[in-house]
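Only one protein chain is missing from this complex, and each of the others stays in its spot.
Letters A and B name the chains as they come in the text, with residue numbers starting at 1 for each one.
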Amino acid sequence: MSAASSGLLRKKRARDTRFEHSNATREAPWVKRLVLSLALLFFGVFLLLPLILVFAEALRKGLEAYWAAIADPDALAAIRLTLITAAIALPLNLLFGVTAAWCIAKFEFRGKQLLTTLIDLPFSVSPVIAGLVFVLVFSTQHGWFAPFFQYWGTIASACRDGAPLAVAYPEWLACSVAPVLGDTKIIFAVPGIVLATVFVTFPFVARELIPLMQAQGREEEEAAIVLGARGWQTFWRVTLPNIKWGLLYGVILCNARAMGEFGAVSVVSGHIRGMTNTMPLQVEILYNEYNFAASFAVASLLALLALVTLAVKSWVEWKAEQSLDLNNDAQETSP
Amino acid sequence: MARRHKSVLPGFSLTLGYTLLYLSLIVLIPLAAVFLKSAELSPAEFWKVVSAPRVVASYKVSFGLSLAAAAINSVFGLLLAWSLVRYSFPGKKLVDALVDLPFALPTAVAGIALTALYASNGWLGKLLETPGPFIGSLLAALWLRLGGTEQAAESLSGACVEALAGWGVKVAYTPLGILVALIFIGLPFVVRTVQPILEDLDMELEEAAASLGAQRWQTFYRVLLPILLPALLTGFALAFARAVGEYGSVIFIAGNTPLVSEITPLIIITKLEQYDYVGATAVAAVMLLLSFVLLLLINVLQAWSGQRIRRGRG
Partner (left out) sequence: MRALSFPLYLSLLAFLALPVRAELSLLNVSYDVSRELYKDINPAFAAEWQARKQARIEINQSHGGSSKQALSVAAGLEADVVTMNQSPDIDILVERGALVAADWKRRFPHGSAPYTTVSVFLVRKGNPKGIKDWADLARPGISVIVPNPKTSGNGRYTYLAAWGQALQKNGNNAAEAQKFVAALFKNVPVLDGGGRGATTTFTQRDIGDVLVTFENEAALIADELGDERFEVVYPALTIEAAAPVAIVDKVVDKRGTREAATAYLNFLFSPAGQQIIARHHFRPRDPAVLRQYAAHFPAVRTFTVESALGGWAAVQKTHFADGGIYDQIVEHP
């Protein structure tokens, strides 16, 4: 479908979807009603009701209590940590997702199914195991790098107490790096939380793009290359416009899951109030303190995320439409 | 691994290299820790840990219910994606946005919310456990609407309550509750993998089918479904994979009765909390292997169905 025709179509579907204009792509009214009511019933029972419950509980003690719960310093710290985590995890997995999808969808090679399955694997790894894995690797006591941490930790405290050092290199050098290296924390600190989040959201973008790019085939890109476009150009001008919705879904899902992850982060967080608690952990803490309203208030912020992404999506859609219109106008005016 | 297909497209080695590197660093090497740790057991000990009756029962609960949840999600997820792409209805944008809710909502919150809904004193739990009064009053209201007498309506609702007594379904704190939680957390996977494909579909295909005289359902079954199948299978695989490992939401609603509603991740946690790292990683390793094999099967199936389409097209 050419860009121009899709732009025209988009204008037409102010109300109806493009499929509702043609007899060929329309169902009988009763079929439509049946499908729609089944889908909406399912949606209502499994998604809407839990959401309503979250907000009902959050607002049970009134708006004032709701704001107080969110403005609490510990809650704010949790919100900040959650934002940091997502801001680091998202670009990493986005880059990976596009790369992996390009390589899997555009080329044929042996072991492709194996690779795809390995990319899926983090989904099936219980969040509990995902957290445990990083503890096993990065524990300062029994992990793979434990000797490293212990060595620098000992030197750091010796430097602090002015005890003699038994090192083969200058003491000032040892004492200047030791406090940093000896105090490096991976698990029970922000890096561990980020790692666990990257792990659980690992496949999202890739998994969203692979079927889409496979369905699209590679004819368009091949044509562009044959016509002399460079690799990057082909990607930016041909591939990216084709996959932008899939990419957007992937990013939205990845972001939502990154902010909402509980199990894996819970294992590596250490649960230090105001320091290593993310929003989901803060929710659990408040709930366990019988502070139900505050707990659901923080949870409702995460639920609102879905609505924020809705706004973002509409904005992107609107932007895309605008640029298309501009293009079309330019094409129409140029002779 | 790479026997390169002749392609004019650039970037194969670069993208494959980066993919493998990142995959190894983030996923494979850390996961190797699980197998290394569990290898501290002798094969006999390993087998004893992973084949204990309670552990085996938990595999059945986890894998069985995850498959069921993924199947249910495939059907309803497709319906939902179809409705979102093809139909216009009030509140559509909101529905579209809320599909991602299960990701954003921390699993613990989901578990608490679902338990509150489906417990005997919850909005839905009340209805499902004692459907008599609800259906009775519904019938009575209908009867009155149709011009029946109040007395008859009352006896109708009374009879309904009596007839349906004992027909209720307990959801929370039973395996059914686990199923509900697993459906909740897996739903976005199916919707969000099918939706882009549906959005991308050329109308010309269906128009061609219709002009060749195909019935609507034939077009769906013969033309659309095969195109959707790879994405649907992907959605199924992801929903399943996610459900198998789920812990946070399930423990709240499961009841956690040994042999009945204990999931495998709970077994792992239980072992961990008793400082049994080795036992925990042994069960984790079995879980990883099982889900890897199942995922591989689904992916091979998916690739095969994808190839069939391309061949059909070409």
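One rule holds for everything that comes next: a contact is a pair of C-beta atoms (placed from the backbone, for glycine too) under 8 Å apart; a residue touches a chain by one contact, two chains touch by 3 or more.
Values in this document were obtained by computation on a predicted structure and should not be read as measured data.
*Asks:* Using the definition of touch stated at the top, determine which of B:88, B:120 or B:305 touches the missing chain.
*Replies:* Considering all chains, including the one not shown, the answer is B:120.
*Asks:* Pick out which of A:80, A:110 or A:237 touches the chain that's been left out of the picture.
*Replies:* A:80
*Asks:* By the contact criterion defined above, which parts of chain B meet the unshown chain? Give residue numbers in ascending order.
*Replies:* Missing-chain contacts on chain B: residues 49, 52-54, 115-116, 119-122, 172-173, 251-252, 255-259, 266, 269-276, 279.
*Asks:* For chain A, which residues reach the chain that was dropped from this view?
*Replies:* Given the touch definition above, chain A has residues 80, 83-84, 87-88, 91, 135, 138-143, 149, 153, 156-157, 160-161, 182, 185, 187-188, 270-275, 285, 287-290 touching the missing chain.
Throughout what follows, only the chains that are shown with their structure count from here on.
*Asks:* At what distance in angstrom does the C-alpha mean of chain B lie from that of chain A?
*Replies:* Distance between chain centres: 19 Å.
*Asks:* Mind pulling up the chain B residues that touch chain A in the complex?
*Replies:* The touching residues are 1-5, 7-12, 14-16, 18-20, 22-23, 26-31, 33-34, 37, 76, 79-80, 82-83, 85-89, 93-110, 112-114, 116-117, 123-124, 180, 183-184, 187-188, 192-193, 195-197, 199-200, 202-203, 206-207, 209-211, 216, 219, 227, 230-231, 234, 237-238, 240-242, 244-248, 264-265, 268-269, 272, 277, 280-281, 284, 287-288, 291-292, 295-296, 299-300, 302-303, 306, 310.
*Asks:* Per the contact definition, I'd like the list of chain A residues that touch chain B in the complex.
*Replies:* Its residues touching chain B are 1, 15-20, 22-25, 27-28, 31-32, 35-36, 38-40, 42-43, 45-51, 53-54, 57, 96, 99-100, 102-104, 106-129, 132-134, 136-137, 144, 195, 198-199, 202-203, 207-208, 210-212, 214-218, 221-222, 225-226, 231, 234, 245-246, 249, 252-253, 256-257, 259-263, 279-280, 283-284, 287, 296, 299, 302-303, 305-307, 309-310, 313-314.
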